[in-house]
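Handing you this structure, nothing more for now.
Missing here is one protein chain; the remaining ones are kept as they sit in the complex.
Think of it as A, B, C, D and E in the order they're written, each chain with its own count starting at 1.
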Amino acid sequence: MSMKRIDLFLSERELDRVCKALRKAGAPGYSVMRHVTGMGVGGEISEAMDFSSFGANAHLIVFCKPEQLTPIQEAVRPLLQRFGGVGFLSEAEPF
Amino acid sequence: MSMKRIDLFLSERELDRVCKALRKAGAPGYSVMRHVTGMGVGGEISEAMDFSSFGANAHLIVFCKPEQLTPIQEAVRPLLQRFGGVGFLSEAEPF
Amino acid sequence: MSMKRIDLFLSERELDRVCKALRKAGAPGYSVMRHVTGMGVGGEISEAMDFSSFGANAHLIVFCKPEQLTPIQEAVRPLLQRFGGVGFLSEAEPF
Amino acid sequence: MQSSLVLQNLLSAPVLFFFLGILAVLLGSDLEIPSPLPKLFSLYLLLAIGFRGGVELAHSGLGSLVLLTISAAVLMSILVPISSFVMLRTRLDPYNAAAVAASYGSISAVTFITAQSFLNVLKVPFDGFMVAALALMESPAIVVGVVMAKLTGSNVAERDGEQAQGLRWREILQEAFLNGSIFLLIGSLVIGYLVAAFSPAGVEKMDPFTEKLFYGALCFFLLDMGLIAAQRLQDLRQAGAFLIGFAVLAPLLHALAGLAIARLLGLNQGDALLFMVLCASASYIAVPAAMRMTVPQANPSLYISTSLGVTFPFNVVVGIPTYMALVQRFIPAG
Amino acid sequence: MQSSLVLQNLLSAPVLFFFLGILAVLLGSDLEIPSPLPKLFSLYLLLAIGFRGGVELAHSGLGSLVLLTISAAVLMSILVPISSFVMLRTRLDPYNAAAVAASYGSISAVTFITAQSFLNVLKVPFDGFMVAALALMESPAIVVGVVMAKLTGSNVAERDGEQAQGLRWREILQEAFLNGSIFLLIGSLVIGYLVAAFSPAGVEKMDPFTEKLFYGALCFFLLDMGLIAAQRLQDLRQAGAFLIGFAVLAPLLHALAGLAIARLLGLNQGDALLFMVLCASASYIAVPAAMRMTVPQANPSLYISTSLGVTFPFNVVVGIPTYMALVQRFIPAG
Partner (left out) sequence: MQSSLVLQNLLSAPVLFFFLGILAVLLGSDLEIPSPLPKLFSLYLLLAIGFRGGVELAHSGLGSLVLLTISAAVLMSILVPISSFVMLRTRLDPYNAAAVAASYGSISAVTFITAQSFLNVLKVPFDGFMVAALALMESPAIVVGVVMAKLTGSNVAERDGEQAQGLRWREILQEAFLNGSIFLLIGSLVIGYLVAAFSPAGVEKMDPFTEKLFYGALCFFLLDMGLIAAQRLQDLRQAGAFLIGFAVLAPLLHALAGLAIARLLGLNQGDALLFMVLCASASYIAVPAAMRMTVPQANPSLYISTSLGVTFPFNVVVGIPTYMALVQRFIPAG
């Protein structure tokens, strides 16, 4: 059985919003790693501002069936566009 | 050279058990991220209960040769079945 | 559009050096997870020595265009060889 | 009288910080005490309460009243899960019934500490050996809970395949006695006892850490408990009316049983309140962690949301002053 | 006289630890205070400062001078972002101008605390109600900043598509009043007030945590602030000379405005200094977090590096003693 793997990197402050969008779009599950730092077009993100509630990045992983991909893309892409963040796609299968 | 990538998501409380199983099954190495939250058929897992030793999820990554896959699957699958947790597979190669 | 995904696992103490190498080699972005534990040819790495500045491992993820791969490999491989650490490659595409 | 007790409790700093945490969640504030900071406070509170209890135990000695009280407490931690299990089985499957029952047989150290603070404000004395009772009530409840789950859950062996035949005693005892929080509490108790007995100068040197800092750290931790308890409230829909009712009535019932025993034993007013609180409170630290390992069939959000989302706030806000009113009515003063 | 004030400030433990942090970065040390430990200290400081302010507010009562001073502070937190915005718009786009302006309208609690420590060393008394002013200056500046960004940023609705029509008031007010640090500060203030008013014994029990520990915890946190501020210095190249100039001149200007108001209100020397510090300081806790959510078009490294990398060190090292010299010159003693 073929599956899709989605990797999202976005601000921790947008995390709740994106998770809600994923659930609404029918994602069968997801995993979240917080305290992710990194670099992208928006510059460098460090954990240094963690003492405020500014937050670093989060890494969201979703494994889903191919037919679930489109609704997820439609739900998540506008959020990435508005607040920054990137997403990548790859092939997977069940373990 | 083709390799397999295994992504496992399971309760932190099961982590030691699964790592032991991986070593016994001949995994050449693995990496562990703790404090992973997420959602699956077992509902939502947050870090809120972290003050007890209840624990959140862990993300285990194993890169192995194709012929090492079957013993790993046989060792890990029963543990996922018993305690919850999911696994996914994809293709990779050395860097 | 096809992309390459690079997964690096290395000591937190080498992190700055490798990130600098990535930026110099033209990586379009990267994400870092610290506090990663694991096992490899160099034995087990735990978080137990975290109270000193010994550090655990870091997990570095880079998504890049196929033509960006070679300079990145040339910049990062010598560092992995010198200090330990492993890297893996897989296929991806934009989300 | 009781309403003044309730008010006095409500306007104490720990309870107010607990409310502040609840309010933050209800209003949608992003106030967060990130992991592992709550763990720091929970480790600190266990270490401090254990050490102080050990010191006081060394001073009071192990007289017959002490031993009797501790025995009665342990007995309650065996009987309460059994009676609760019977009640809960009317609506829940054996796994969930056993896991919830184990929580109510065990104790909540934070509720106990809050009751101690309350007694301090009222200037009602109490004995240090009650901490020993607290420490010894966790493990039996866990063992009883797991055994009930295994005995009544029919298809366990089937589901788990060959390795699961019979009770895995090693694992159960490990969870019951070597669970991190139980181990730290009992260990600190023993250390407090040894230090008080053999190098009393050490007690004084620990004082700023274990004694002076305690009240403020409790406030900080209760702020977090408020955040967590309020987050649990949404899980309550899943739990349903039956379980919510249980979460309010069980503490009252167990507190009354505790009151009867306290009177029988002839405890003073302070100890009687603490004994009631031990019986009435439900565990959300050691027991859920143990159940997640030993009874994976049970749904954690059921046993956590009842003990942490309902019974804990109920005891801290309403229960403690109510029990105190009963104590003042039925237990002769000093 | 002023040079002795500067020296006295420079050789105080908090400022020395701040320098130690800066030095660590400049020399390339790997000294690090890993996340979330800085958050522990920032939560602690907010809780402690709020609680202590509430207690002192209960003692001083809400007289007309108190209410007038607080009103003047709130007014400043509205006027300062507007005037700053006008200045900043000469060089920056509306989003960045609004975000920086909001920072300078709001306050820095750590600068305020450092000023209090400085007054303590000089044995100049000050009033607790200034903490209430501090707490109430964060939210208005955020609201004003966001509103200015939305009103002058032309293509907002376009960029955000249909969901973004008009001002999202719910989101703005949420960030302005329910931001974790603002909420904790105001909540602790209210709790301090209630405890002092209704169960004064609780104040004494909190004392070792909120009062005794405070100075040391401030040093620890300032060590971290030194590390962070120095890391921000490299972002300054991006900010450019205009913004760096603003980051030094704005606090002086706002401090002078504060001095005039303090004199008008007839504040004592200590309160006058604190009022000036409130006006002169810029937020790097609540405002950046709020701006990242509500004005995502602005570049965080601009508003963080100016407030945290320039204005904060400037105020802590040079500003506070300078303002004190002005106070001693223009505000009559005791």
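The definition used in the following text is that a residue touches a chain if its C-beta (ideal position, glycine included) is under 8 Å from a C-beta of that chain, and two chains touch if they have at least 3 such contacts.
Quick caveat, the model's predicted, so the values are computed rather than measured.
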Ask   = Quick one: which of E:33, E:178 or E:267 touches the chain that's been left out?
value = E:33
Query = Of the residues D:23, D:194 or D:233, which one touches the chain left out of the display?
reply = D:194
Ask   = Considering the whole complex, which of E:6, E:20 or E:147 touches the chain not shown?
value = E:20
Inquiry  = To test your reading of the contact rule: which positions on chain C touch the chain that is missing from view?
reply    = 11, 13, 35, 43, 46-56, 78, 82-84
Remark   = Contact residues on chain E toward the hidden chain run 8, 11-13, 16-17, 20, 23-24, 27-37, 40, 117, 120-121, 208, 212-213, 215-217, 219-220, 223
Ask   = Which chain D residues would touch the chain omitted from the figure, given the whole complex?
value = 35-36, 39-40, 43-44, 47, 51, 174, 178-181, 183-184, 187-188, 191, 194-195, 198-199, 201-202, 205-206, 208-210, 212-213, 289
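Simple rule for what comes next: only the chains that are shown with their structure count from here on.
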Inquiry  = Roughly how far is chain A from chain E, centre to centre by C-alpha average, rounded to an integer in Å?
reply    = 33
Request  = Mark out which residues of chain B touch at least two other chains, giving numbers and ranges.
outcome  = 33, 35, 90-91
Note = Residues of chain D that touch at least two other chains are 30, 32, 34-36
